[in-house]
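Structure first, then comments.
A single protein chain has been removed from this complex, and every other one stays in its place.
Moving on, here comes subunit A:
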Amino acid sequence: MARNLLAALLLFVALVLQVSVVNRLLFSWAPDLVLLTVAALATRRGPVPGAVIGFCGGLAYDLLPPSNHTLGQYALVLCALGYVAGRVGERVPLLAVAVCALVAPGMLAGLGALIGAPGVTWPVLATAWPRAAICNLVAAPLVLWAVKVTHGGHRRRAGGGELVPSYRRGTA
């Protein structure tokens, strides 16, 4: 329960930081903190909690005031990415987060294009996607580290404790 609250708090902080600090300071060169937080949390918690966290975080991000996109876009993308990150991040968390960081902007743009969001064209995508991906990649280790620090040790329940050393298995 405490972990869920902690995850919610982390997401909340990431949301607030994203809109009140990062976006205001870096404008178009802002990394997507929410996405990275969701991915990092998913690597700590596993696929299903990752999917739930991604869904909630994405929904919150959709609802965050300065928004003009269709409700649910982020929820869908982050839910899927959270699940994937939970699956992959078990062994290589950094790689999982990096993949999420790279893929997410394209997925969001693609979803927007599917719904018919204005402004999503190939030239825009060609410049915006790499830029967003680079920003996310730069910020990814920091977010992962921050989540690791705040969220405590490795996931204990999600993986059934297979990574817990044998001499501690009974006590964990």
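Everything that follows uses one rule, which is that a contact is a pair of C-beta atoms (placed from the backbone, for glycine too) under 8 Å apart; a residue touches a chain by one contact, two chains touch by 3 or more; residues count from 1.
Rule of thumb we're sticking to: contacts and distances are computed from a predicted model.
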From "Cell shape-determining protein MreC", "Glutathione transport system permease protein GsiD", "Transcriptional regulator" or "Xanthine dehydrogenase accessory factor", the hidden chain's UniProt protein name: "Cell shape-determining protein MreC"
Sole residue of A:V48, A:L95 or A:V120 that reaches the chain not shown, by the stated touch rule: A:V48
Per the touch definition above, residue among A:V19, A:V34 or A:A132 touching the missing chain: A:V19
Sole residue of A:L10, A:L33, A:C79 or A:V99 that reaches the chain not shown, by the stated touch rule: A:C79
Sites on subunit A contacted by the missing partner chain, in the whole complex: 12, 15-17, 19-21, 24-25, 46-48, 51-52, 54-55, 58-60, 63-65, 70-73, 75-76, 79-80, 83, 87, 111, 115-116, 158-160
